[in-house]
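Of the protein chains in this complex, all but one are displayed in their positions.
Labels for the chains are A and B, by order of writing; each one numbers its residues from 1.
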Amino acid sequence: MRQVGIVGVGHTRFGKWSGGTFMDMLCAAAVEALDDAGVKLREGHGIDQVFVASMGSGMVNRQSGVASALVDSLNLRPAMAETIENGPASGASAVKLGYMAIASGLCDAVLVVGGEMMRVISGWEGTDFVATMLHTEGEYNYGLTLPAFAGMFTRLCMEKYGVTEKDLSIVSVKNHENAMHNPVAHIRLVPSLYAIAEDEDANVINPYVADPLRMYHVCPVSDGAAAVLLCAMDVKDRFLKKPVKIAGIGQATDTHAVAEREIPTDLLAVRVAAERAYKMAGVTAKDIDVAELHDAFQILEIVESEEVGFFPRGEGHLAARLGDTKIGGRIPINTSGGLKAKGHPLGATGVSQIVELVRQLRGEAEGRQVQGAKVGLAVNFGGFGNNVVATILTNQEED
Amino acid sequence: METKMFAYKCDNCGELHHPKHYVCRKCGCRDFVEVPLEGEVILLTYTKVYNLPEGYMKPFMAFGIVRFENGLTVSGQIECEELHIGMKLRTTVGVIKEGVGKDYYGFIFKGI
Partner (left out) sequence: MIIDKMEQSLRPVETPMMPYPEKYITLATGEKMVVRQIAREEVPLVLEAVKPLINVEKDFYDIVAARVYSELLGYYRYRVKDEYCLIGTIDGVIVGVVNGRMVNEKVGMSYHTLTLRQGLRIGAQLFAAKMEYHLDYLNQEEVWIVAESPNGFKRWMIEYELESRPEVWHELGGVPTYVLTKALWEKHKASKCTGRRPVSEKLMETSMNPNLPETYAQIPGYKRCGK
């Protein structure tokens, strides 16, 4: 099978997009990636396929066929184009499909753009939109939401493993500190651990969203787009920069209704997806130098860090307390600021995680660089864990 | 007027399901029999949600995942003041969401 690498990356500032329309936002990320790779947007551009990852382009922004529209906006006709929807894992899924298109021999170069513009609707409408990924009769119709399941999951982890609210705040503060070195992060403000976890005013300043999860344990609502240009390794010389190789991809699904999960404190799809990715890449958890783990709710970073094998089950929060997951620690997690501080435009997130890994592996992550990073892992979490995609990147030439 | 909720029992192997599945989770068969789903439950986990979706005009709502005596684990709304993991609740069926032209019925678990 053909080897696939990433030769261009682009990323808008996450937050409130005020640079024009939804399409403008996708274009902004896309052209940054194409410029990064040295692609000229005219005849002979060499881009065979465009994938756009977006969960809400239809429901929220009332636009369908977005990828087809983007091809035209970018002057990339007659490239093939599809819009990919896999909930919050749309981004990583789109990258996976880009990989498949090249590895199969169908394409030489694929542009993947993930984007979401959620701040055009109210918070309640946004919560409702995100909840549509839940089981309709068994969950959505009850008014259940993603934060509701995250709250219930957190409570179980606290009961079984002794995770505390302060642990969630420790992870949150770490991510906010990392984001201060990421120019594209949504939130550029570092909460004080004492103020959000221990001070007398903490209960009101950091109120419950879905107890025991509090406001500072939950990611913000963000607009944003991120893009990567994939190419077959055998045509890499067409582009400016040395490619970062996609070494492994793994994906797994789990039960739709969260109540039907076999072990309620497990994120089985994360474990299986990571195992499959490790196998394909020929690496283990020990070989990972830097990771972007989907932390829409801070409990997820903790549990994912265990399920991907960085720490034994039930010890992820202990590692966070020790600083093992900080930049400079044993296994830096979410150097970008994670979804918590970088932001979480649903369709863009999976691509954004990969952009961060590429920057780390290229040595371009100024201010937050993990020294000598060679192998990176991204975990993109769809639904409430019923569809997870894991991607492993490396800057090493040999397999 | 729906006042009963059902589990769906596989006609072939007897495996119970809720919510409804198209295909039996155990044996793959596609014929089911409706069995009333009611009675006492054990609370496995719960949360009080303060940011409700569009249409729910309350400051918060409580939700939980419970286990029925027959082993089924199911999500639902909760109306009960003091909650702790492992406590018993009773099953009621009520309007969980008001709709245009039709209301949605589902589990509301209440204190015993």
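As a working rule, contacts are C-beta pairs under 8 Å (C-beta built on N, C-alpha and C of every residue); 3 or more make two chains touch, one makes a residue touch a chain.
Quantities reported herein were computed from a predicted structural model and do not represent experimental measurements.
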{"item": "Per the touch definition above, residue among A:Glu137, A:Asp199 or A:Glu397 touching the missing chain", "value": "A:Asp199"}
{"item": "Per the touch definition above, residue among A:Tyr216, A:Phe239, A:Phe297 or A:Phe310 touching the missing chain", "value": "A:Tyr216"}
{"item": "Residue of A:Pro207, A:Gly282 or A:Pro312 touching the missing chain in the full complex", "value": "A:Pro207"}
{"item": "Selected residue (touches chain absent from view) among A:Met59, A:Val120, A:Val190 or A:Leu318", "value": "A:Val190"}
{"item": "Subunit B residues touching the omitted chain (full complex)", "value": "57-59"}
{"item": "Residue numbers in subunit A that touch the chain omitted from display", "value": "122-124, 187, 189-192, 194-196, 199-207, 216"}
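By our rule, only the chains that are shown with their structure count from here on.
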{"item": "Contact footprint of subunit B on subunit A as seen in their complex", "value": "122-125, 127-128, 131, 135, 137-139, 141-145, 147-148, 151-153, 155-156, 159, 207-213, 257-260, 264"}
{"item": "Footprint of subunit A on subunit B - complex, ascending", "value": "18-20, 44-56, 61, 63-65, 73-77, 85, 96-97, 104, 106-107"}
